[in-house]
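The complex appears here minus one protein chain, its other protein chains still in place.
This part shows chain A:
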Amino acid sequence: MTIRNVLRDHGQRYRPRMACLKKAEKVVLEMQDPTTGVKLQPQRLVITTIPHAITGEDIVQICLFYSEARSFGSMLVALGYIYPIQDHKRLVVKPDASLYRFQTPYFWPTQQWPVEDTDYAIYLAKRNIRKKGILELHEQEQYNHLHKWMNHKWDFIVMQAKEQYRAAKERKKPDRVVFDCQERAYWVVHRPPVRTHTCMFLSLQKTFMIFIQQSIMRPRVKSSVSIGALVKYCATYKGHDPFLSKCLPSNPWLTDDVTYWALNMPNVEIPTKMRVERWTFSFGELLSDPRGRDDFRLFLKKEFSGENLAFWEGCEDLKWGTAATMKEKAEQIYKTFLARGAPRWINIDGKTMEITVKGLKHPHRYVLDAAQTHIYMLMKKDSYGRYLKSPVFKETTKKAVCPEEHKFSDSQLEQNARNRRPSLSPIIIRQQEQEQKAKMAASAPVDITQVMSKLSQQGKEAPPRRTSVKND
């Protein structure tokens, strides 16, 4: 048994979830009980009285059995099981003597049958028949919109509206009023005017709209471009992937021989050829490999532009370091690299400097991000190219070792397995690293001013003075 849905849902109408509806229906049916249910009273109108009205207070009273009575009551109203008689556009429960009534089951919200635009058009046409010009602005707009969309059945809609109106006239006046109120309440719930308090529906629509807007604004790349980049990456790294190509000398996990790891230690003297080749792939690769960074540092030292790398490293330290030392680190970096006449002054453009200095008033982890990026780009575009052509790099490449592939026999493999030993403790490794760092810091950082001062004070035993040389 299928319902034929000829017209698609044009707007994104929110349909309440099934579980929540079932609970609400249960509560509403329990409220009908003549003894334990909610108190009913008649509503007095000008000409007649209509029974079965309930006050807001009574709704809240009954809902006290459930937690958060008032919001539960408001939910019942927002879903459409109870409708307010006065102030019919605000779907909330006011805990006073304002009157409400139960909605007939025909108009209860349901997941099974979507709310049809045809019905809405008939309803609006009916209201217009009753009193011309009674439609509000948003209803008028909807009516015109539907007239455009459902133009082919407009005759039918008008005829049906007239028939429904005539059929309604057959009923007694109070029943007619009740039915009108029921229908009106149904449409307030399902076609709310903009900015009505329909609590559940609005927030979902809003988040949905925001999501759609953000998706539209996202920068897009042609798939051919992105796929090309992926292919290029795979082609470049294929030879270096230990899964896809042979691991020289041998994969430690397979042969239990740790030569591979020993040869590829972070601070090994002589790197392997594969490692050196990886440095040529991108600047990021070079910097992320400690041995590569050392090599690069050596090169920069020779070129007297070591401050760039030192600044970059300081920024990394700031970003990834502990929060306690952050402030001092930032101060130190500023004094060493950024201040006017600093001993290792780095060359960044005025705008970035302005932003950085302003940010340093309230330092945080990423305050030097802009300057760091600038320096990184500078190194990448300028120094990196020169490094790859430099004698330092050529030397390293020449010295790089390419180990022979191991060919273990089965018995040797067994022996290897027996001789397995745990590697160095990470604590020891860390200590070694720190010793290395201290050694590096001790070998004085070279900058042009110191070299000049040293040259000028040849023979004097004075320690290198960090006097501020005014650079105008």
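In the analysis below, contacts are C-beta pairs under 8 Å (C-beta built on N, C-alpha and C of every residue); 3 or more make two chains touch, one makes a residue touch a chain; residues count from 1.
Note that contacts and distances are computed from a predicted model.
Per the UniProt record, the chain missing from the shown structure is "Regulator of G protein signaling 9 binding protein", taken from the list "Programmed cell death protein 6", "Histidine-containing phosphotransfer protein", "Regulator of G protein signaling 9 binding protein" or "Major facilitator superfamily (MFS) profile domain-containing protein". Contact with the chain that does not appear here is found for just one residue of A:His147, A:His240, A:Lys319 or A:His364, A:His147. Contact between chain A and the absent chain runs through residues 1-4, 6, 28-29, 32-34, 40, 43, 45-48, 50-53, 85-89, 101-107, 112-113, 116, 118-119, 125, 128-132, 143-144, 147, 151-182.
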